[in-house]
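Every protein chain of the complex appears in place save one, which is left out.
Entry: chain A
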């Protein structure tokens, strides 16, 4: 039975495989994500997370089938795909003199006519997106002078200008401090739940993933080991096998918490009934 049959429109991947020089990077990965949800892609280094993200956006010529809103990506014209799907990657060497506004304005490109005239509406959309991510007052600064978190939010603003319905992010909270990690993830979750944006991102932090994602996918050696809610995916035996560390998983009300226990710490230390220390220093 096809995964595509009778499903809600959204992102559908079916039997996605990819190999380089005979070495399999992705092996028959199938997943299905309804529109408006946040998917977190988990897995150790080299599990194939980035490759899967590239396959899901049509950047990679792979076996299998990827469809967005029921339309196969393989046959979608490049500009049409850019109006539907935005990819947020770290910019490796951004051109020094580009301003934040110029980078965000690039999101207009898939919507421009051949001559590329920008209407006042277009420019207003840029300002709205900048305001939405809270960067209006920094729009004229050079992009490279922004902090990592601000750059990440700027690229999300560009995705908003692109008016994409699916946004794909490769480790969006890497190199960000705790504040910006929550800042960026809150923004994405709010956009998803308020505007119906679909979000797919790879994450290393399992606890952040369980806090912000509606669905999780666990990749290991190119295989999709688990897919579903945090409770379905964050299973101790599975995590131990995939991440090669003993771990403890605790379930709170609607929230999962994973603690890995390297041999130097030991499981017993974590399993002891914890003391809760509040912000005013009181131990309960």
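In the analysis below, a residue touches a chain if its C-beta (ideal position, glycine included) is under 8 Å from a C-beta of that chain, and two chains touch if they have at least 3 such contacts; residues count from 1.
To be clear about the criterion, contacts and distances are computed from a predicted model.
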item: Choices "PA2779 family protein", "Iron ABC transporter permease", "NADH-quinone oxidoreductase subunit J" or "Tetratricopeptide repeat-containing protein" - which one is the UniProt name of the chain not shown; value: "Iron ABC transporter permease"
item: Omitted-chain contact residue, chosen from A:17, A:102 or A:207; value: A:102
item: Which of A:37, A:51 or A:162 contacts the chain that the document leaves out; value: A:162
item: Residues in chain A touching the chain absent from view; value: 57, 59, 78-83, 86-87, 89, 91-95, 97-98, 102-103, 106-110, 112, 114-116, 162
